[in-house]
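Every protein chain except one is present and positioned as in the full complex.
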Amino acid sequence: MIGDNLAHAAAATLERVRSEAPLVHCITNNVVPNFTANALLAAGAAPAMVDIVGESGMFAEIASALLVNLGTPTPEQRGAILEAVEGASRAGTPWVLDPVAIGALPIRTHLAQQLAKRRPTVIRGNPSELLALAGSGTGGRGVDATDSPDAAAAAVDALALRTEAVIAASGEVDLITDGTTRIRVHGGSVLLTKVTGGGCALGSIIGAFVAARGEASVLAATAAAHAFYSVAAERAASESGGPGSFSVRFLDALASVTGEDVAAAGLLSTEPASA
Amino acid sequence: MIGDNLAHAAAATLERVRSEAPLVHCITNNVVPNFTANALLAAGAAPAMVDIVGESGMFAEIASALLVNLGTPTPEQRGAILEAVEGASRAGTPWVLDPVAIGALPIRTHLAQQLAKRRPTVIRGNPSELLALAGSGTGGRGVDATDSPDAAAAAVDALALRTEAVIAASGEVDLITDGTTRIRVHGGSVLLTKVTGGGCALGSIIGAFVAARGEASVLAATAAAHAFYSVAAERAASESGGPGSFSVRFLDALASVTGEDVAAAGLLSTEPASA
Partner (left out) sequence: MIGDNLAHAAAATLERVRSEAPLVHCITNNVVPNFTANALLAAGAAPAMVDIVGESGMFAEIASALLVNLGTPTPEQRGAILEAVEGASRAGTPWVLDPVAIGALPIRTHLAQQLAKRRPTVIRGNPSELLALAGSGTGGRGVDATDSPDAAAAAVDALALRTEAVIAASGEVDLITDGTTRIRVHGGSVLLTKVTGGGCALGSIIGAFVAARGEASVLAATAAAHAFYSVAAERAASESGGPGSFSVRFLDALASVTGEDVAAAGLLSTEPASA
């Protein structure tokens, strides 16, 4: 699929998110649930933060998509995550894994390795986190990436083939791969790295797009979510006086960016994977 | 009491919130504590989030009001809730129950049923949640209401009589009842449904208004909180470019709306309950 067709598919997926309002079940860290829920609402999806044992499994069965973010994995959340992934598997609910800050920190690293074997639909992270999951690299410094998507490209292609997941590496240019085809997403704004939860909320938006992908592939839907996010970030950055006002304008932009805007931005390009 | 008198009583209650700065003890879900605390501060009340076992009981005794919100009820919070409700009962502290997303989710549904028997002062929720508590309806889709306040009117009247609580059902027109008299609150903004925690923070504002109600009834004070909230939402919506800026302007409006503004808005009407 050439970039232009991809862009039109992205536009269509955004419109389906708006019309279907997919219910995105989020188990996420304690820094970002508010921003994540507001991002989903702004985009037109419906958030639900259900992260306790005894409820998360059945909820993952009825949700349109599930996000598993490992940012602050308490024992209760770890139990709820395993239960939710079971539920998602039973019901065929697509799910997104965000292995926040793995590499240096042992509990989440071990959990991420386990979860990567449970057939996540998409794994997103910064290149350092993805390299840690791939078994190379040393992990970042907390949530900071110390590697670029390009440096990680071959490793994430291989990770995609091993896990059978689409892998999305965030960076100045995002790189998304299913191990066979790579899509690059240009654009965005550096201000997004100055707002906590920018990447975490993107994980939930990916969930919404994958849920509403219709006939599109998971690869294309994941790229669409990134393109939508980048267009919104550019619009917000152009109206902002700093990271505080950027964050506010970004939520406004997630609500106002249209499929047409995404298609017109032309941020997507494809190439063969290295594998 | 006719609508006009109700509006003046609402204005007076807001002024008392501002002068008395009631201390509202909140046990709430992990998505909204920040927004809830900021809403209370903006309105002129004092928030305190005390949600651990060993502290919540004694704190509920000294607080002016208690909010129990079941949005993300961890085991620790469930213990803290039971302890806090004991403390509130001992001290006569008014308390508000918000049974978020009950119906489909078993742990919170069971807990809400228990708590409804412990004489909450006010129970607030969307119609689907209140129908689930009343034993009819099937619950919403997460926090989404799938029923309207009117469809739930007779059931919430009956729930008010059974629990001896004032029941507040949020919707395009809010419906508040003590089982004998209903008050409807008009106005507000649909943007409030695009900001996570809009309803959750309202629960805390109800707590502040009930604590500062003076000679007014709990029914009138609960309606006053809704009217104040609606006036602030309308003001914020008129100045907003989307859900992000609405949320910011809404906090500004909670700080700037006066009793006179609430009285002038004339959002309140009464009618007999069905029971």
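By letter and in written order, the chains are A and B; residue numbering begins at 1 in each of them.
Heads up, the rule we're going with is that contacts are C-beta pairs under 8 Å (C-beta built on N, C-alpha and C of every residue); 3 or more make two chains touch, one makes a residue touch a chain.
These numbers come from a predicted model, not from an experiment.
**Student:** Of the residues A:G214, A:G244 or A:P272, which one touches the chain left out of the display?
**Tutor:** Checking the options A:G214, A:G244 or A:P272, the one contacting the hidden chain is A:G244.
**Student:** Sort through A:P22, A:G71 or A:G259 and give me the one touching the missing partner chain.
**Tutor:** Per the contact definition at the top, the residue touching the missing chain is A:G71.
**Student:** Can you list where chain A touches the absent chain?
**Tutor:** Residues 29-32, 34-35, 71-75, 101, 104-108, 141-144, 194-197, 240-245, 247-248 of chain A touch the chain that is not shown.
**Student:** Contact with the hidden chain only, please: which chain B residues?
**Tutor:** Looking at chain B, the ones touching the missing chain are residues 23, 30, 33-34, 37-38, 41-42, 46-52, 54-55, 58-59, 62, 76, 247-253, 255-256.
By our rule, only the chains that are shown with their structure count from here on.
**Student:** Averaging only over C-alpha atoms, locate the centres of chain A and chain B and give their separation in whole Å.
**Tutor:** Averaging C-alpha atoms per chain gives centres 34 Å apart.
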